[in-house]
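So the structure is just underneath, and the comments pick up after that.
What you see is the complex with one protein chain gone and the rest in place.
For chain A:
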Amino acid sequence: MFEYAPAPESRSVVDIRPSYGLFIGGRFVDPTDGGSFKSINPASEEVLAEVAEAGAQDVDRAVRAAREAYEKVWGPMPGRDRAKYLFRIARIIQERSRELAVLESLDNGKPIKESRDVDLPLVAAHFFYYAGWADKLAYAGFGQRPTSQHSGTDPRPLGVAAQVIPWNFPLLMLAWKIAPALAAGNTVVLKPAETTPLSALLFAEICQQADLPAGVVNIVTGAGETGRTLVEHPGVDKVAFTGSTEVGRAIARAVAGTRKKLTLELGGKAANIVFDDAPIDQAVEGIVNGIFFNQGHVCCAGSRLLVQESVADRVLESLKRRMAQLRVGDPLDKNTDIGAINSAAQLARIRELSEAGAAEGAERWSPPCQLPERGFWFAPTIFTGVTQAHRIAREEIFGPVLSVLTFRTPAEAVEKANNTPYGLSAGIWTDKGSRILWMADRLRAGVVWANTFNKFDPTSPFGGYKESGYGREGGRHGLEGYLNV
């Protein structure tokens, strides 16, 4: 046998401070009415740092700082000058990408090969992409703002954006939120998730390094209560949230009847549909990437495999063989494919739903794999014999658990794929181009991938149908949520 020796990425490239304050008005400050909490490494349960928890007064300070920066500096600044700052931030992210990648893996539990090869390149790409839009907003397709003269001016920003992001892609979700907001001329108060605040705090240092004017980016750390205070703050003009559908509903209720503009990117239960003429070996890679990428902590994960009955046995046999090659373990090892589950709470939820799957009669399978003793771990798992009536076919598990269902005809595949309250993404695997188009027309999902899965690009809009949320992030479309149009 060919055993790979450990190949750990060095954690000495990143300097984690013992404690962090809140980033308000360009400086790290102590909370006035909040406490603190600890952020741990989910792979070892070791405490990484103590982080301030923002109270209502702190959130208010942050919103005021953002308002002042919006009115005095960032709002009036010409787009070409805002672009310079964004380009500068993008370049610093590239220069410090190794440091950011290691920190992200430490705090989140995701394998270093993903933070290094997927997250960080996309983070930089988002800043580069939206930097390019900052001085071209009049050409983004939303028209110009009419003036008394003959020529119009750029569409106007909204003001202060309150942004609440999840723990699955801490820095990437920050980039999705901050880059378009700043390019359009808004200032932001961002709350990272309580289990993964550290890369956002390092980003705050990058804002300082880039000489970004004080108050343009403010970062308030804390849990649900901090987030609630932020989105309900009357001084906020825009709320952007990525996270669970349950919290998304509460936010929608809270901002209803206010002037605040809202975009929500919520849960999903995507169907990955494999037809009998699919390129099987690549489809299997796509299934693996669809559900085991980032431990399945992906809102657009292909968590329901719909496979045509005539090739189901063959696909499952290949899938199991491939899953046996997945390497679960130390996120900092460069050969790790599946890292740690982000938190004890999430692990409990994955366990609960998996047990429900087994109890409801689905057949559970995992490859033999040794999980570390400390930390939060869950072996890659598939359930076969799943039906639409099973909980594991309906509820978002947000973990490395795949539910396998079968279908007989393209029409049945569409029907089953759409039979969910969610509608974030879908995948189609077939050699027949016409069938891809036929399916894509009928699938009610914001993103439809053909013969690939989990592909992201800053130029491509991303967002959901139905209970997966509304508004689009990425691309030209992503500017709309941050412009007064």
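Here is the rule we go by: contacts are C-beta pairs under 8 Å (C-beta built on N, C-alpha and C of every residue); 3 or more make two chains touch, one makes a residue touch a chain; residues count from 1.
Convention: contacts and distances are computed from a predicted model.
J.: From the names "Sugar ABC transporter ATP-binding protein", "NitT/TauT family transport system permease protein", "NADH-quinone oxidoreductase subunit C" or "Deoxyribose-phosphate aldolase", which one matches the UniProt record for the unseen chain?
T.: The record for the missing subunit names the protein "Deoxyribose-phosphate aldolase".
J.: With the full complex in mind, choose from A:E50, A:E71, A:D135 or A:E285 the residue touching the hidden chain.
T.: Of these options, the touching residue for the absent chain is A:E285.
J.: Please pick, from A:R98, A:K334 or A:R476, the residue that touches the omitted chain in the full complex.
T.: In the full complex, the listed residue that touches the missing chain is A:K334.
J.: Of the residues A:D117, A:E246, A:E415 or A:D457, which one touches the chain left out of the display?
T.: A:D117
J.: What residue numbers in chain A mark contact with the hidden partner chain?
T.: Looking at chain A, the ones touching the missing chain are residues 1-7, 113, 117, 277-283, 285-286, 314, 325, 334-335, 431, 451-452.
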